[in-house]
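All protein chains of the complex are present and in place, except for one that has been dropped.
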Amino acid sequence: MNKRIYLDYAATTPVKEEVFQAMKPYFTEAFGNPSSVYSYGREGKQAIDTARKQVAKAIGSKTDEIFFTGGGSEADNWAIKGIAYANKNKGKHIITSNIEHHAVLHTCEYLEKEGFKVTYLEVDEYGQIRIEDLKKAITDETILITIMFANNEVGTIQHIKEIGEIAREHKIYFHTDAVQALGNVKIDVNELNIDLLSVSAHKVYGPKGVGALYVRKGIKLFSFIHGGAQERRRRAGTENVAGIVGFGKAAEMATENLEEHVSKIKKLRDKLIDGINERIKYVRLNGHPTDRLPGNVNFVFEFIEGESLLLSLDLIGVAGSSGSACTSGSLDPSHVLMALGLPHEIAHGSLRLTIGDFTTEEDIDYVLENLPKIVDRLRMMSPLYEEVLKGGQK
Amino acid sequence: MNKRIYLDYAATTPVKEEVFQAMKPYFTEAFGNPSSVYSYGREGKQAIDTARKQVAKAIGSKTDEIFFTGGGSEADNWAIKGIAYANKNKGKHIITSNIEHHAVLHTCEYLEKEGFKVTYLEVDEYGQIRIEDLKKAITDETILITIMFANNEVGTIQHIKEIGEIAREHKIYFHTDAVQALGNVKIDVNELNIDLLSVSAHKVYGPKGVGALYVRKGIKLFSFIHGGAQERRRRAGTENVAGIVGFGKAAEMATENLEEHVSKIKKLRDKLIDGINERIKYVRLNGHPTDRLPGNVNFVFEFIEGESLLLSLDLIGVAGSSGSACTSGSLDPSHVLMALGLPHEIAHGSLRLTIGDFTTEEDIDYVLENLPKIVDRLRMMSPLYEEVLKGGQK
């Protein structure tokens, strides 16, 4: 395999060289425990403070509203369980959507077993919740609305500001999983009325295993990891100093030239979308046409199955991902594609290609040149396509 | 400051060069998501498998009994809450000790608020629980015994094997926090009848923010972080690949020449203990004289306060830690020293110096040369010491 074209930036990103260089001293040299009072540890403590400022700036919050975690999933778990348990005397109802990341969905399902009630809002064919549905779902018992900022599979962006306003009006806490949004959409927690927000470093060219939860000042939520007094007593455990430093640097880099970055990525995305539409029949774009992450391309290729598509692409050096059950070894195809109303057999044939900072025009050209041949080859093997050919047309 | 002598290895350790080199490729190059099915990600997945084997070998478990976490605190929280919630129908009683790390203690306290009953066993003057007390504490309701392997402050090692046998006899799960024990004591989970065990990378020359929980096969415990299917569906979140690789390497290095390492460290420790005993009056060793971590030195220096001692040492380049309240900003002196029966005023004057792989004889000589002067200087300022001098003798 000569080519190596990575088009799975929504799954994870490489650590940027600048980020790695920032992290490096904190492994072997400035290794002290930031909880220590004296010389050793001091550097680590200061480095964490800087990173906290950088992450706060990236989402428009105050510095002391940022709490570092072991990743996006932990941040989601903490936010939801933390608010739920701290407010269960006020009410036990939570509103979310049916296209959330599993870190949110499975946490909500867990809380249901623990006696909470959860409303899973349905989304429209583009993956957006209907504001009317949200309003209707609110009861006196509702303590939390958790709706993701942007979806990881189909890239759809929600009307976060409106959701935040409604939550504010009803004095309900609003949490958003912004793991995919950071670095791709402008985030300002005050402008958008966000009370809690989850982010993860490895989606913005930072290290894996570091995330953060923004918690608006004054909000009480239960601790998730109990123990030492780190993170101002709200999240115990010796801090992942190097990881946190990397996250700070990455968050800064991801947001400082946001518009430029977004327009560059968008151009490549649109080239890929248009190219696929022109060259291949029986395809359809999943997700919202415009309220969409700048780097997300997600297509259904009818009559073929996602894994075989992915595997064929892998063989020519292109890495993508699919919503197919056969890829993950799980029973059902992606809950997100199903939520958009795609029939099972069609959801199976979806392919996600996500574009990032190291993607080039040539990469897109290469995919556009080869994808039609791959789709053709697989369709020729497909008993479903047979029927189409026989029928002359679908 | 010329000298930089680090004697706080129990707080954290530097990442060893070999460990850092093992981690390095997983930041910028082999960065794929280990959950991805194809080329990218494959390296990460394999690297995690290797690390899992290394950690398993270090504690004598099967490979698939190891689950990586975001640190020792998370492992403790998960083990205790996970067992508690999965077994609350069998009973709601937990037994622990009053010298556990806060990650265990605060988790138990949280569970008390949630309706569980917790027995905090007292320890003897050396910091060991009495096996008789443990037996008496067991009721039909007891679902979990969680007793730390070795204490982080005073270094006392418990009779883990006996505790494990008692737990086994009564069909109660036995968890042990072995964060301080790994690399310092031989651990074999089967020989010692351990059902769950927590470890943390940064105490064995690995990175901060990575840990692991060993869960004996067949034991059901609730998930702690809900979400994706990572760690065989038991711990969600994109894996900290580099960190896990570092932990694997560090665990391997920490256990492969265990006896040699232990005897080298012990020699330095005993030199320091003996030296202090010889040179300074009114001191006493905290913790067990022999059932003690090879690198732990913990002394009470009567009539003086821990922070001032620590500060003076810091000024001559020596980093240690103390059980003094003034150090941590918390109200009370170390709960561990109090549990050993030390009166408040004496607990305040304790100093912990912990020895590790980079400690030299010269480091110990330097401390032995300077510590008596520092103690003297501080005692000359102490009103408590004045009385002693006046009385001629204590």
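The letters A and B name the chains in turn, as written, and every chain counts its residues from 1.
Note that in this section a contact is a pair of C-beta atoms (placed from the backbone, for glycine too) under 8 Å apart; a residue touches a chain by one contact, two chains touch by 3 or more.
One rule holds for everything that comes next: contacts and distances are computed from a predicted model.
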Chain not displayed: protein name in its UniProt record ("Na+/H+ antiporter subunit E", "Fe-S cluster assembly scaffold protein NifU", "Carbohydrate ABC transporter permease" or "Rhamnose transport system ATP-binding protein")
"Fe-S cluster assembly scaffold protein NifU"
For a quick check of understanding: of A:Gln158, A:Thr176, A:Thr255 or A:Ser308, which residue touches the chain that isn't displayed?
A:Ser308
Chain A residues touching the chain left out here are 303-308, 311-312, 315, 324-327, 329-331, 333, 343-345, 348, 380-384, 386
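What we mean here is this: only the chains that are shown with their structure count from here on.
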Chain A and chain B, separation of their C-alpha mean positions in angstrom:
35
Spell out the part of chain A that touches chain B in their complex, as residue ranges.
1, 4, 6, 8, 11-17, 20, 23, 27-29, 31-33, 35-41, 69-74, 76-77, 101-104, 106-107, 109-110, 200, 202, 207-210, 223-229, 236-243, 307, 310-311, 314, 317, 319, 321, 327-328, 330
